[in-house]
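Before I ask anything, let me first share the structure, which is written out below as structure tokens.
All protein chains but one are shown at their positions in the complex.
Let's look at chain A:
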Amino acid sequence: MEPIKIKLDKSNELLTDLMPRKFGPQGRLWVGFLLLVIIIGAVAYYRQLKHGLVVTDMRDFTSWGIYISNFVFFVAISLVGSLVSAILKLTNVAWRTPLVRISEIIAVAAITFAAIIIIVDMGRPDRFWHLFVYGRIQSPILWDVIVITTYFVVSCLLLYIPLLPDIAVCRDTAPASPRWKKRFYTFLALNWKGTSKQYAIIHKSINVLAVLVVPLALGIHTVTSWLFATTYRAGWDSSNFGPYFVAGAFQAGCAGVIAVTFVLRNHYNLRKYITNKHFDNLGKLLVLLSLIYLYFNINEYLVPGYKMKTVDGEHLHSLFRGSYAPLFWSVQIFGMILPIIVLLFKKGRKPLPIFIVSILVVVGAWFKRFLIVIPTLLHPFIPIQNVPESWHHYVPTWEEWAITSASLAGALLIITIFVRLFPIISIWETTEEKMNATATQTGDQTQFYGA
């Protein structure tokens, strides 16, 4: 294989366009805002540690709340990494290149906070180590611990290994001062020289990891669904739950990468690399994923809704016509039906409309997890009685909202810091594509890289 030569002088427009830049006023304001949200969350968590989980609105019946639904949301979002860097790669989708790194950092950030939020939910976080000392492999929680840890490691590798040549570029172009910066990149670049042998290793590793990460991605979300499906509860006791969760996760993840890509493209002026054609393709992908999710939703709600077994029926009634109906129908319409309709039209797949639709899908996906977790717990087999009135409902307290918001802010902060330190679009892969395009003389590259 021919080594990829990346010119390190000013004549290489890839460097001027794609190298990480210092935060402007907007960037500093954004980071400040995220830090503020995280600090408020930290205060709330301190209160939770001090007083116990009583600061939440979880009680003996709703014993899982928005921490768990937020956890499921993070696991769902993290599937985008495998979608773009593995599934689209293995199916030879050429337009994925500028999106790979964005989706992989979303995956790493999301799975990190999935792990953190599950510790927040524990009544005894100080005993977290019990999972490793006394762990029982029979418990779905242990399966989740294993598969999430593995997915985290593989996702980090899928982010880091293809980043090596670009870290080397950072190392070689970084000014002499500050010295920590030069040292930082030198350390992370792992003595990258850009030889053809090194490139061969990288390509091989990425291929192996791409194949590996697909079953892992299916695994993390299927196992997460089993945390619910292995119980007897109405609304969870479903053999449909694994694929239903996976389908929802791909839809949410795809919308997540569209939203983040739109913001980065506008802020860093990447229109040359992320074109309208990319959004058009992502829009088509999101329609497909939404249609699959719609199919599973019909299965999940119509089949038990047709039978209306006693407890199932009460649960479904609360979703269809009861206290959760406004939320349920908003989520189904704005998070699933509307995106399908809008994105079927070419005009709907222009960057701005697709960005708005993606935000709707992501917000809808968050509340969908809420609707999966909480109403079920309010409909146990023996109806809730003889408890204080407030135990019949679940309204998250400010502490829960603060901690949950902080986890979302934390994930966004990871993405922000990453963008500040590394090129968010792969310089070497873009160079490689340009080389290949000129070599084969297809002349088609203007479609993607033309103005």
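Convention: a contact is a pair of C-beta atoms (placed from the backbone, for glycine too) under 8 Å apart; a residue touches a chain by one contact, two chains touch by 3 or more; residues count from 1.
As a working rule, contacts and distances are computed from a predicted model.
Look at the chain that isn't drawn here: its UniProt entry, checked against "Branched-chain amino acid ABC transporter permease", "Imidazole glycerol phosphate synthase subunit HisH", "Peptidase M48-like protein" or "4Fe-4S dicluster domain-containing protein", names it "4Fe-4S dicluster domain-containing protein".
Of the candidate positions A:11, A:26, A:239 or A:386, contact with the unshown chain belongs to A:386. Of the candidate positions A:23, A:64 or A:160, contact with the unshown chain belongs to A:64.
Checked against the hidden chain, the listed residues A:8, A:36, A:54 or A:325 yield one contact partner: A:54.
Chain A residues in contact with the hidden partner, per the touch definition given at the top, are 51-54, 56, 58-61, 63-64, 121-124, 127-128, 130-131, 134-136, 138-142, 145, 227-228, 230-233, 377, 380-386, 388.
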